[in-house]
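Note that one protein chain is taken out, while the other chains of the complex remain in position.
Chain lettering (A, B and C) follows the sequence in which the chains are written, and residue indices restart at 1 in each chain.
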């Protein structure tokens, strides 16, 4: 039931992504899917006491994609899920815009919740992507993973 | 930051819903939102050993809507979330179609994950909605909450 | 008059969605169940099941609830939404 390759399921891109499109893609994997849990990370206007006016994301081309594919493969191996999609934007992102989306599909909801939460934590821990926040006092690279 | 009323945020309807629309609605509540977790329940083709060819959902009009609004209000009170939307379809639902969507928005992801998972469990426990499965051997009301 | 609404499998057993009963004053839930069992024998076997919940005016009701003229009673099999 699981797709062997991450064809179109793992992406890093500058342009906005569609949640509906990602959900449709994971749902296409099997008619046995009963639950899809998605995590959407968005650009908020406040962080650690500072007003944020915009974000810029930089990634290590090649390695970042490889690490995201690796997260999907380990999620399929370690959780009882049927499919997972991951998309992360780079470049300039305005407040309120979407940054990252993870969609996990499973027969039963617990597995999708667990895999989705694990995947976003793992993404923050292992994927070479960096965020620069624009505040009134200038631009700062964010140097920790919450 | 929280909307006092559930205007458009809690719905029971026959027609398909849009995930993007529900996410846009909860995101509109605040620029402080950094995470949106959604749970999507879909009609799978297999349940407890039987091949399912379709589903029909019946609800108690009035009471079901009230219970969903109540879940949203308790979620806003008991979790550190900013907004929540809930939509559940009724009537005939074909295999692969969406049944229910819960979207929880928060500043930090843990709160949205917790509230979303709690809300779907609470929905199954307290909302007067019933599922009838169509199998090769006929139609059966499903009488338990997994 | 008390309005009783049946849902899902109970609707099938009762062969009705709604029934109305005239009462001379407030009655206990137990008494209403007695009336229902007489009127709809097919429900007799399930009405006392712990898995059947009862609502009064669209709120969950306790076993010892009292029902008044004008109330709407719902007989609710185990939910299976979501």
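Just so it is clear, contacts are C-beta pairs under 8 Å (C-beta built on N, C-alpha and C of every residue); 3 or more make two chains touch, one makes a residue touch a chain.
Just so we're clear, the structure is a prediction, and the values are computed from it rather than from any experiment.
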item	value
Displayed chains contacting the withheld chain	A
Sites on subunit A contacted by the missing partner chain, in the whole complex	41, 57-60, 62-64, 66, 88, 99-100, 120, 123-132, 141-145
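Criterion: only the chains that are shown with their structure count from here on.
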item	value
Subunit A-subunit B separation of Cα centroids, rounded to whole Å	23
Multi-partner residues of subunit A (each touching 2 or more other chains)	none
Multi-partner residues of subunit C (each touching 2 or more other chains)	none
